[in-house]
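Structure, as structure tokens:
Only one protein chain is missing; all other protein chains are in place.
Letters A and B name the chains as they come in the text, with residue numbers starting at 1 for each one.
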Amino acid sequence: MSAIALERPRARGPAVRRGIGRAALFVLVGAALWGFWEGYRWLWIREGWSWPFTVTDNAMPHIHRIFQALVDHARPGGVGPRLITILTRAALFTAKEAAVGFALGAVLGFALGVLLAHFRILQRGFLPWVVASQTVPILVVAPMVVVWLNPKLPGSLKDWGAVAVIAAYLTFFPVTISTIRGLHSADRKALELMRSYAAGDWRILWKLRVPAALPYIFAALKVSATASVVGAIIGELPSSIQDGLGGQIINYSQYYTIQPTGLWATNVIAAALGISFFLIVLAAERIVVRRAPENIA
Amino acid sequence: MTTAPTAVQPVPRGGMARLVGRRLVDWLPAAIVLVGMTGLWEALTRAFHVQDFLLPKPSAIASTFWSTRSELWSAGWFTFQEALGGFVLGCGFAILVAIVLARWRVLGSAFMPYAIAANAIPIIAFAPITNTWFSPLDKSSKISIVAVLCFFPVLVNTLRGLTSVNPRAIELMESYAAGQVQIFRRVRIPAALPFIFTGLKVATVLAMIGAVVGEYFGGALNALGVQILTRARVADFREAWAGIMLACLLGIALYLAVSAVERLTLRWVPSTSE
Partner (left out) sequence: MSVVEIKDVTKRFGETTALQGIGLDIEESEFVSLIGPSGCGKSTLLRIIGDLIQPTSGSAFVNGKPARQARIDRDYGIVFQDAVLYDWRTVAKNIALPLELARWDRRRRTAKVKEMLDLVELGGFESHHPWQLSGGMQQRVSIARALSFDPPLLLMDEPFGALDEMTRERLNMELLRIWEASGSTVVFVTHSISEAVFLSTRVVVMSPRPGRISDVIPIDLPQPRTALTREEPRFFELVTQVREALHLGHESDRAAVAPA
């Protein structure tokens, strides 16, 4: 009875109709954002306002021109491959680095979390430095990481393997923090129940603590998914690796004044890559964590 | 909301001194780890004659840090201003937007998918664009990219905090015929504070990194990110590392400052731990 009373009355139309409604709203908001961009552009250009910055065709290109640039040929004169072909190839390269980095970071982050959660004294000693590790400006350290690792990497991993390590560095942190929190979140009574079965620490970890931690870990993995893409792009920037999105960003930022849409289009693809990684983790979460969604901080 | 009923506990009173004292003991293992790691680093770089371009000795970095402290400090301060400006701007705006989206839920549910998607975008890739909006030499170019970086995590966290209040706590306010302004001021915002601080702490780390990355795509000569790069380019690795150290220290300082504000603000929470 109290359950009914608490539940906010919800319209329970057919699921399909609600789905369509939500999709329509999504498109509507997208259109509104587009309109806002174009309206802002128009107003600032017409009035010549210079605050916060002067709007020109270069500073804020038309949205449709950015998408136009994607399907156009990358070089003027209609020769060579289309921009989207080049960028997709670059995105796949970056995705490879990010995915390897993500896997590496997630596994290491989880292992570190288990270790720190189990030994309180280690947690006291190392956790502050785990947090501090994230303040290292990875961009400026990246070239050195490449120099360190490249000689030790087999040929097939050369260059991009080092970038994957950089991506892993950004990935592991949220996973560690949330693993610790999640492992501690197991219900005390459930723990006592396990003890009553005379289950050892290792069994309790896998049968109880890890399942209890899964929602937390997935919350972190969603953050990490994006972080791994960021790490891969940032890692490419100073390492003079040309094949990925980072290389394209450097390339097009040099030609920004003559072809601004190139950089914008690259960023659209980078955004799409980040969102895809996020959605993949989201889908994995839906499959693995089959429980009522909880609010976890 | 109210935590599991516990036995009556004494109010944790006691002067600042006791608070600091306890803190010191808490930090002891961390200090030991720091000393141990630095010692190990020093020993290994000496034992294997690691060259500077790979990794300088910590003692060498420290002495360079000290001898170039005034230039380092002015570069660090320049970049810190960018980070702080963007942090304040981005977080402030994010909290305002979150309040609006929580007040008008229809708007909230309409914009939420976009906020989540934006949160999954490598925003750092937009740094070269903000550099062209403003002059790369202008602080505004870094402030704006830092603000955008900080915006989304704070928005998502704040919105979650504002909307995950115990429904009965809201019913109680409605039973007092309290209006929306009162409900936000007295219930939703206080209840969301722990979530807001979680977002803010994430943003502190992003702020410093964002400013340095922004400078990578071009910045004033006197900026820390530019300094580190040029030092590394002319093979002055000790100075580059001293700069990296400073960037870390400033990031940690911002994080600790926000944590301190959190601890002061959230005194009611039984354990403001982590």
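The rule we apply is simple: a residue touches a chain if its C-beta (ideal position, glycine included) is under 8 Å from a C-beta of that chain, and two chains touch if they have at least 3 such contacts.
Just so it is clear, the model here is predicted, and its values are computed rather than measured.
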Looking at B:187, B:229 or B:245, which residue reaches the missing chain? B:187
Hidden partner chain, touching residue among B:31, B:44, B:96 or B:172: B:172
To test your reading of the contact rule: which positions on chain B touch the chain that is missing from view? 1-3, 5-11, 166, 168-169, 171-172, 174-178, 182, 186-187, 190-191, 193, 266, 268-270
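In the analysis below, only the chains that are shown with their structure count from here on.
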Whole-Å gap separating chain A and chain B, where each centre is the average of the chain's CA atoms: 18
Where on chain A does chain B make contact in their complex? 6, 8, 25-26, 28-30, 33, 52-53, 58-59, 121, 124-129, 131-132, 134-141, 143-144, 147-148, 177, 181, 222, 225-226, 229-230, 233-234, 237-238, 245, 249, 253, 256-257, 260, 263-264, 266-267, 270-271, 273-275, 277-278, 295, 297
Sort out for me which residues of chain B touch chain A in the complex. 26-30, 32-34, 37, 53-55, 109-111, 113-114, 116-117, 119-122, 124-126, 128-129, 131-134, 140, 144, 160, 164, 167-168, 194-195, 198, 205, 208-209, 212-213, 216-217, 225, 228-229, 232, 240, 243-244, 247-248, 250-252, 255, 274
